[in-house]
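Here the complex is missing one protein chain, while the rest keep their positions.
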Amino acid sequence: MEVGLTHYLLLAAAVFLVGMVGFIVRRNTLIMLMCVELMLSAANLVFVAFSRELGDEAGHVFVLMNFAVAAAEVAIGLAILMEIFRRRRSVDADDLNTLME
Amino acid sequence: MIDTSLRWIVLAPLVGAAVNGLLNRRLPRRAAGLVGCAAVAVSLALAVRAVLRLAALPADERVLTDTLGRWIASGSLQVDAGFLLDPLSAVMILVVTGVGFLIHVYSLGYMAHNAGLPRFFAFLNLFIGAMLVLVLAENLPLLFIGWEGVGLCSYLLISFWFDAEANADAGRKAFITNRVGDFGALLAMFVLGVALLPHLGPGEGLFSFPVLRAHAHDLTGVATLASLLLFLGVTGKSAQIPLYIWLPDAMAGPTPVSALIHAATMVTAGVYLMARLSFLFVLSPAAMSVVAGVGIGTALFAATIAVAQTDIKKVLAYSTVSQLGYMVAACGVGAFAAGVFHVVTHAFFKALLFLGAGSVIHAMHHEQDLRAMGGLARRLPLTWPTMLAGTLAIAGVPPLAGFVSKDEILFAAFLGARGGFPWLWLAGFLTAGLTAFYMMRLIALAFLGESRASPEARANVHESPPTMTVPLVVLAALSVAGGFLGWPHALGGGARLQAWLAPVFASGHGAAADGGHGSAGLEWTLAGVSTLIAIAGLGLGYLAYVRRPRLVAAARAWLGGRPAQVLGRKYFVDELYGRLIYRPLQRLADVVCFRWVDRGLIDNLLVGGSAVVTIFTGSLLRLMQNGLVRFYAWVFALGVTVFAVYLTFLG
Partner (left out) sequence: MITVPPVNWPALLPYLVIGGGGLVVMLVDAFVRTLRKDHLTALTGLVFLGAAIAMIAVKPEPGPQLGGMLTVQMYTRFFDFLLLGIGLVTTVYGSAVYSQDGDYRPEFYPLVLFAVLGMMVLVAASDLLILFLGIETMSLAVYALVCGRRGELRSSEAALKYLLLGSFASAFLLMGAALLYGCAGGTSYAALAAVGGTGEGGPLFAVGLGLVLVGFAFKVAMVPFHMWTPDVYDGAPAHVTGFMATAVKAAAFGALIRFVTIALPGLAAHWSGLLTVLTVLTMTAGNLLALVQASIKRMLAYSSIAHAGYLLLGVLAILAPAGGDPGRPLRESAVVQAAGSGLLFYLLGYCLMNLAAFGVISQLGRSGGVEADQVDHYRGLSGRQPVAAAVLAVAMFSLAGIPGTVGFLGKFYLFEAAIRAQLVPLAIWGVVNSLLSVYYYLRVVVVMYMSDDQTEPFDGRNWETILLAGCLAALVVLLGVFPAAVHGLTSLAFGTMLG
């Protein structure tokens, strides 16, 4: 079987959906952050697949930039999470309920 | 030419108003008065300087402009915030700041013992500022700001002593009556805008006076409609039939305010507007006829009312309405320059008369009833001769100011009716006689004969302080000599004011403006006849109220009191408006508007209902804001799904 663009896209869609659903259903903020990483990876996969298909390097560049951005995002996310954990001793998303109506 | 000092003419009084208004009680009383007077003095000085610069230019280039910037820019509607000084506005700013300054100085004395002095001067300054905006505006919308500004200030000042219900009512009456007129003016502006818009060239500001004038031929179609709507505004501001009713009540304010409203500001606005848009009015002979008819009708009508008033200020108030009728009639027959000339002379003698009346009231400890006066001539050595000068001027005794300008108007009215019987002239002529009569009556009742005041009031009569008498003397001099500004050619004068104004005005219909065609002989004859009727009126008044007081009683007995009552109650116009307009409207307002619409529909159903509905929905939506990130993400994902589905299948 020849693995083509469609397969990459389907895989990416699956990973993206797993990330999305995971983000909604999981309560642990660390896991939620990881789910976002999954979604970003899915997007990277699409970029690389198209890049290969089109024979164009721009997609690769996008992916490299994206690594940096994702790393920065997680770094800040963990820093904030630490701050909260220190006070609350919990990383449960549903405990973030000081701010509500 | 550009002259950036114009803005300071307007701003000086506004700054004065701001200082007095913001600091208010924190300002010492003396300082408040000084700031108020100084602000107008600065404005006056700058106005004189600007007018001198203007006069130095060749006659057909006499326009100074000062543009502050683009004010409104919305599609093809481009309006500048800009001022324009041409011969017409030059005359107006000199009158406004000059007479206004004298009234300010007078107020120092008159209002000296009043609480709220800073507030008073703030309003006075604001009044002058608004009037200057009105006369210096380069376009209709800016003029309208001034127009509304003087309306607001008159309201504030008429009800200055607001703790008395009657004063507050008078203020409201002035404001509401003016609003009726303003509505007309506003509609006229829309009509002009709509008519002009398709013809506008690039870079031309809609509503700018020079542009309107240049495009006058494009406005022919709407000229009658626009002129009549504008005239509705004029009847409000310049107190013409049917909207004159506010002006007599406006005397509820302090006397300097009456002087300011009646002489220097406010009421002249309507005449100014017609003069400013003369090129529009002359396009419509029909509208001009209406203007002339209403003007002269008001003149005669108000003069008859003035005959029977017993309150010194009411007599003067109706005389203002009557004199304004002259000015409006002058515009109606195309003699715009004569109208403006009468604005100027009237500003002198009417300010004088009001301030003089104020001095009398001051002397009599706020007694305003003529029946309780008498014999004041000896007790008020300065007020008496100045009042007399004002009376002779308004009565039309040559060569005083009132004679010249009134004669100009009557002459134009006579010519305007060539071919038919000069009804306009006749009405004006009769009015002149009545004017002389009722003014003599006022003088006789107040100053001559025996005092009818109570003994203790009589003992306390005193002449006013110099801050009040000096303006009287200055205004008296102007009332005597003011006529020489525009002494007509036919009578051997230079007609300088008319020549100065000539570039501004379009030539009128019927009578060519300002005595071009009439022969000198005719003018001499008419002048002679007017002089005669003025002297006859004065003589009759003297006879009736000084020499033979029994004549009045006899006449009253013979007439059976009815006419006197009709005149005394001012033809029952207030009652008529009350029956026909006010009460039905009030009932309508109470039942339909208030009980059904306001309380029932709006309050209960719409406001109450919508408040319930909105707050209910708001509270429901609020439940969604539960603070849970995962729920937010869930809504988010739902939104994305809707997006994706819509774009894939529907888009």
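Going by the order they are written in, the chains are A and B; count residues from 1 in each one.
FYI, a contact is a pair of C-beta atoms (placed from the backbone, for glycine too) under 8 Å apart; a residue touches a chain by one contact, two chains touch by 3 or more.
What you are looking at is a predicted structure, and each value in this text was computed from that prediction instead of being measured.
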Checklist outcome for this item: Residue list for chain A contacting the dropped chain reads 16, 19-20, 23, 29, 32-33, 36, 39-40, 42-44, 46-47, 49-51, 53-54, 56, 58-59, 61-62, 65-66, 69, 72-73, 76-77, 79-81, 83-84, 87-88, 93, 96, 98-101
Checklist entry - Residue-wise, where is chain B in contact with the chain that is not depicted? => result 68-75, 81, 614-615, 617-619, 621-622, 624-625, 627, 629, 631-633, 635-636, 638-640, 642-644, 646-648, 650-651
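In this text, only the chains that are shown with their structure count from here on.
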Checklist outcome for this item: Chain centres from averaged Cα atoms put chain A and chain B apart, in whole Å, by 75
Checklist entry - Which residues of chain A touch chain B in their complex? => result 20, 23-25, 27, 32, 93-94, 96-101
Item to check | chain A partner contacts - residues on chain B that touch it in the complex | outcome: 622-623, 625-630, 633-634, 637
